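Every protein chain except one is present and positioned as in the full complex.
We call the chains A, B and C, going by the order they appear; numbering starts again at 1 in every chain.
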Amino acid sequence: MQIKILYFAQLADLSGKPEEQVELTDPSLEALYQSIQAKYHFPHTFTQLQIAVNHQLSSHQKPLKDGDEIAFLPPMTSG
Amino acid sequence: MQIKILYFAQLADLSGKPEEQVELTDPSLEALYQSIQAKYHFPHTFTQLQIAVNHQLSSHQKPLKDGDEIAFLPPMTSG
Amino acid sequence: MKFSLTDQIIDPTALRAKLLAPAAGAYCSYEGWVRNHNEGKDVAELHYSSYAALAPSIAAAIIDEAEAKFSIEAALVHRIGALQVGDIAVWVGVTAHHRGDTFLACRYIIDNVKHRLPIWKKELYTDGSAAWVENKHCGCTDQANLEHHLLHHGH
Partner (left out) sequence: MKFSLTDQIIDPTALRAKLLAPAAGAYCSYEGWVRNHNEGKDVAELHYSSYAALAPSIAAAIIDEAEAKFSIEAALVHRIGALQVGDIAVWVGVTAHHRGDTFLACRYIIDNVKHRLPIWKKELYTDGSAAWVENKHCGCTDQANLEHHLLHHGH
């Protein structure tokens, strides 16, 4: 399946891009995060991040499906 | 002794004046208040009021002395 | 000047500007506005009168207490005279490094102002009547003070 990953803040800086398309077979969010974490040296563990799927907050257990837009959100520092 | 009484808010409305001079022999604030309360029909009891002597908050027991400026202050309703 | 009484319209923009400081990260302000009703009556206008020779020392004490309890800078302005619906009766502004102190100090100041600042409000209603409105409780500084009064006066 095709998944679009959106990168924000430190994750955008480290990956060097705001988003990317990936081709996956494993529907696990955690497996996806571990692959990009290893690739870009993201400092956060999976559980330190919030997850958005198609612009809505999601549980960490939600299975991925074709066409999803996924964002891994570092702790927010607004205000 | 000569005492100046300052009237504020409802007490100014009921007495019809912002201040008055009175000649006293009794140094008790409570006796002074009872006399003006009877004269002007003030609705407050002595303990419902705060007292200022010479523009400073004072205890209800402070003895009056010649030249004092006394204010009996209804509950405040600022803001 | 951290406190003033004024018979002019209060301008919160100008007051806020005086508190700007490059080391401050948080600003909390409170405004009391004249409402068009109170306890079921339609309010046309309010008249605030003050004990002007006493108010500054009381206001300074309240601000000093807030600045001692919290790491803040604060300012306070109260309007007197005739106020229309929508006018600002009282303004409090507080700055600090962090937000928690600004909320606590701002609330401390307005709560104490309401009970301790020697200012009184007369409500003029649209039906032509008027009243000196008092809060339901004693105007004493605090419960301990009230109990002191009760103990010493048997009332």
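In this text, a residue touches a chain if its C-beta (ideal position, glycine included) is under 8 Å from a C-beta of that chain, and two chains touch if they have at least 3 such contacts.
Everything numeric in this text was worked out from a predicted model, so none of it was measured.
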Wait, the hidden chain, what does it touch out of the ones we have here? A, C
Who touches the missing chain here, C:Thr6, C:Asn36, C:Ser71 or C:Thr126? C:Asn36
Need a quick check: the contact residues on subunit A for the chain that isn't drawn. 6, 8-10, 12-13, 30, 45-50, 52, 55-57, 60-61, 71, 73-79
Hidden partner sits against subunit C at residues 12-13, 16, 20, 22-37, 85-86, 95, 97, 99, 102-103, 106-107, 110
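Here is the rule we use: only the chains that are shown with their structure count from here on.
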For subunit A and subunit B, what's the span in angstrom between their mean Cα positions? 73
CA centroids of subunit B and subunit C: separation to the nearest Å works out as 24
Show the residues in subunit C shared as contacts by 2 or more other chains, in ascending order. none
Quick check: what residues of subunit A touch more than one other chain, meaning two or more? none
